[in-house]
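In this view, the complex is presented without one of its protein chains, the others remaining in place.
Let's turn to chain A:
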Amino acid sequence: MIRDITIGQYYPANSVIHRLDPRLKLVGTFLFIISLFTFNTFYGYIAVTLFLVSVIKVSKVPFRFIARGLKAVVVILLFTVTFNLFLTPGDPIFKLGFLKITREGLRFAAFMGIRLMFLILGSSLMTFTTTPNQLTDGLEKLLWPLRHIKVPVHEIAMMMSIALRFIPILLEETDKIMKAQMARGADFESGGILKRAKSLIPLLVPLFVSAFRRANDLAMAMEARCYRGGEGRTKMKPLRYHGRDYVAYLILLLYIAILITVRILEGLL
């Protein structure tokens, strides 16, 4: 049960999107998010929606799967929409006591809500179609130039991938310690939040101790296998762009170009 939890929520499927280079997907997601916040007209949003819907279709990830990510941000979404709705000054169309809804407010709230939703959908699509390993590899390669300003890029990527490797192991260990403590009468389930939080202390202490011991062992094992940082290291699976990646970059450029055109045209009208 607990060992089946996968972080990053990868959804295995055989689609073009899955096979794309992780670097491209990272850049694409980034550009997509920027595009959400730069364009604020109706036609602009139609273009964005079309783009997002077609990418989701191509990815073969079921929509309800991606939509699940929205659940986590429902509260933030409601907050943003409500505040924008009632607190934007302008031309009032509805009034109840001190509450008033303005035309601008309505427009703003709708756009803000859509933006946030698209943001979540777009970024979860990336994690659904990219394995955690590919993501760290892609991130390492993309951030590689930053090493000139002393950013430990390789180390960060290595830490991320080791963390991913140890998440299931530590979960399993938590499970084990919990059962061991429950067998001796520990109670993790009843009581208020404070009491429950307190009952976690005897769980966390042994977990931390064992995590540090593991870290020590792992560091030794890595050194024994000649690990000495990123210098002079080669990759077993180096990232290489394929034809499809160039096509995808082209589509991305096209998408941005369309949005810019829409904006210019609307400015003229």
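Following the convention adopted for this analysis, a residue touches a chain if its C-beta (ideal position, glycine included) is under 8 Å from a C-beta of that chain, and two chains touch if they have at least 3 such contacts; residues count from 1.
Quick note on the criterion: contacts and distances are computed from a predicted model.
Enquirer: When one chain of this assembly is omitted, its UniProt record names it as which of these: "Energy-coupling factor transporter ATPase", "HprK-related kinase A", "Phosphonate transport system permease protein" or "Phenylacetate-CoA oxygenase subunit PaaC"?
Expert: Going by UniProt, the chain not displayed is called "Energy-coupling factor transporter ATPase".
Enquirer: Which residue, A:P152, A:P168 or A:P206, contacts the hidden chain when the whole complex is considered?
Expert: In the complete complex, the chain left out is touched by residue A:P168.
Enquirer: Kindly state which of the options A:K150, A:R184 or A:R228 is in contact with the chain not pictured.
Expert: A:R228
Enquirer: Name, in rising order, the residues on chain A that touch the hidden chain in the full complex.
Expert: Here the touching residues of chain A are 3, 132-133, 161-162, 164-165, 168-169, 214, 217-218, 220-228, 232-238.
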